[in-house]
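Note that one protein chain of the assembly has been removed; the remaining protein chains are unaltered in position.
Coming up: chain A.
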Amino acid sequence: MTHDITPITMPKFGLAMTEGKIAGWMVEPGAAIKTGDELVDIETSKITNAFESPVTGTLRRQVAGNGEMLPVGALIGVVADPAVPDTDIDAFITRFQADFAASSDAQSDSAPVDEPVMMTVGDHTLRVHERGEGDGTPLLLIHGFGGDLKNWMLNHAALAHGRRVIAFDLPGHGESSKDVGPGTLAFFADVTAQLLAQLKIRQAHVMGHSLGGGIALTLAHTAPHSVASLVLVAPAGLGPQINMTFINGFIEADRVRAVQDVLKYLVHDKSLIGRRMSDDVLRYKRLDGVQAALRTVADACFPGGHQGDDLRPVLAAVGVPVTVIWGREDEILPVTQADGLSTSVERHILPDIGHMPQLECADKVNGMVEDFMKSKVVAT
């Protein structure tokens, strides 16, 4: 007991208090004190209060002097029995200060290393996540309707070797701003081109999923020089059919169960759709403006319940290597839309996979994309 050293730290008088000033010590070092004795006046932005000793002992040190402003929890004094040697007190203070500094650093020094950032691109604020570095042609990932950059969570890091790989939230999606203009593929392709320019990327491999595939194709048409190759995962634009039960259900669902029911259309293995995923989708869908944005996109891209853009001519005319990846059990865009493409288009039809191959068989898709990009770099 006699060897106990008790730190006296800046108290927290109210919930809003983050720091306090030593307004005046009332006890000199060396004085004997009892629990409840007034030790020091502490001044906050609201009030000056006497701080009472939490222990009985001898005030051995005033670590903070009168007038000093310190954060809550910082060491202001030390109480111990007179028998405790000064060297022990010094060691205690050194250790406490080091620990305190380390813990406050840990809080403030959380420099985001591998985190998305918010970027202003034209009139839009986009959430952009860049990974990887190297001389390889960068890869841009474009998610689909209602999705966000997390749709690539099993691909993004895996593909980020020897090149920059950029995933982002389209306008109206994820954490990006919610204005979707006319909501057309051309609009999204234009924003994508602006993003590439801002990232100082002259040319990129572009991998698009679903609506993002349609955007990638449109980009290859409107800004052909910026596209090195296309990886199209169950892309929009290759046939009129689309599951409007999913589209409308996704836009309207505002409860976990309803969301869960529509998300099941996305995958072949329904057990993949858990409550956590539905919660994530709901967090997005609850944001002001999301429902209107999605409605605008659906009206622009799927007028009358069909895909309004026929991108087959674009695909036929595009001058860069293309690979198409499609799940045979796709319930959103039927796999038959991959039929009848030019023989120069590489085609991977995946058995027992739904609309999200990049999620349902990520390793396989990553391997295909890696091989495709490698072979194209050699070829060009």
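Criterion: contacts are C-beta pairs under 8 Å (C-beta built on N, C-alpha and C of every residue); 3 or more make two chains touch, one makes a residue touch a chain; residues count from 1.
Quick note on the criterion: contacts and distances are computed from a predicted model.
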Choices "Cysteine desulfurase", "Insulinase family protein", "Alpha-ketoacid dehydrogenase subunit beta" or "Carotenoid 1,2-hydratase" - which one is the UniProt name of the chain not shown: "Alpha-ketoacid dehydrogenase subunit beta"
Residue of A:Arg255, A:Lys270 or A:His306 touching the missing chain in the full complex: A:Arg255
Identified contact with the non-displayed chain, of A:His161, A:Arg202 or A:Arg286: A:Arg286
From A:Lys21, A:Lys178 or A:His221, residue that would touch the chain that is not displayed: A:Lys178
Among A:His3, A:Arg95, A:Arg202 or A:Arg275, residue touching the chain not depicted: A:Arg275
For chain A, residues in touch with the removed chain: 14-16, 175, 178, 254-256, 275, 279, 283, 286-289
